[in-house]
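Heads up, one of the protein chains got dropped from this complex, but the rest are sitting where they should.
Presenting chain A:
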Amino acid sequence: MAGTSSSEIDIPEFPSSLNVLVIDTDSGVLEYMEKSCKEKSHKAVICFESSMAVEVLRKEEIEIHMIVMELNMPMMNGFEFLQFLDEEGFDIAFVMMSDDFTLSTMTKAFQLGAIFYFIKPFGDRLLDLWPPFLKHYYDRRHLEDDETGDGEAKADEDDETGDGEAKADDTLHKKDDTFHKKD
């Protein structure tokens, strides 16, 4: 709208209470995730098989905001699941977890679309990191939407203010600072 040129892009807030699909064969991990999610007012949907997770997504009875998945799942591993998400058009924030922190494995996960990687074993503060990189994920997603013309009004605002790109970059930096400050 003309006249409402704010200096900020109107990005819808990502939901503060997330539905998180957790996929792992390890019941200890599933319990930990469930408990951690609860503490942060998120809801964990736990699956000990990949096929269960596929069901949940396809049924669409519950909106999933984030997926956290162990790489080495028996029937469909993390890499294959990412490919499945891509093929079926599920655009959901995906976090890989594994005790494998080799360069090639992590790189492949990110290349296939993971937005983050949790290295096992976990410490206590794992979930403190969720808000910054999730916000970054949502910010970038909406920025890309703007660029493809999905939000025409928003695109106009970008032109007026000219700092849309900078905002996204600042988000990146802020993420790093937040991380450092925590420690």
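The rule is short, and it goes like this: a contact is a pair of C-beta atoms (placed from the backbone, for glycine too) under 8 Å apart; a residue touches a chain by one contact, two chains touch by 3 or more; residues count from 1.
The rule we apply is simple: contacts and distances are computed from a predicted model.
Hidden chain, UniProt protein name from the list "Histidine-containing phosphotransfer protein", "Elongator complex protein 6", "Eyes absent homolog" or "ATPase SWSAP1": "Histidine-containing phosphotransfer protein".
The residue touching the chain not shown here, chosen from A:28, A:89 or A:123, is A:123.
The omitted chain makes contact with chain A at the following residues, 101-103, 106-107, 110-111, 115-119, 121-126, 129, 133, 172-173, 175-177, 179-183.
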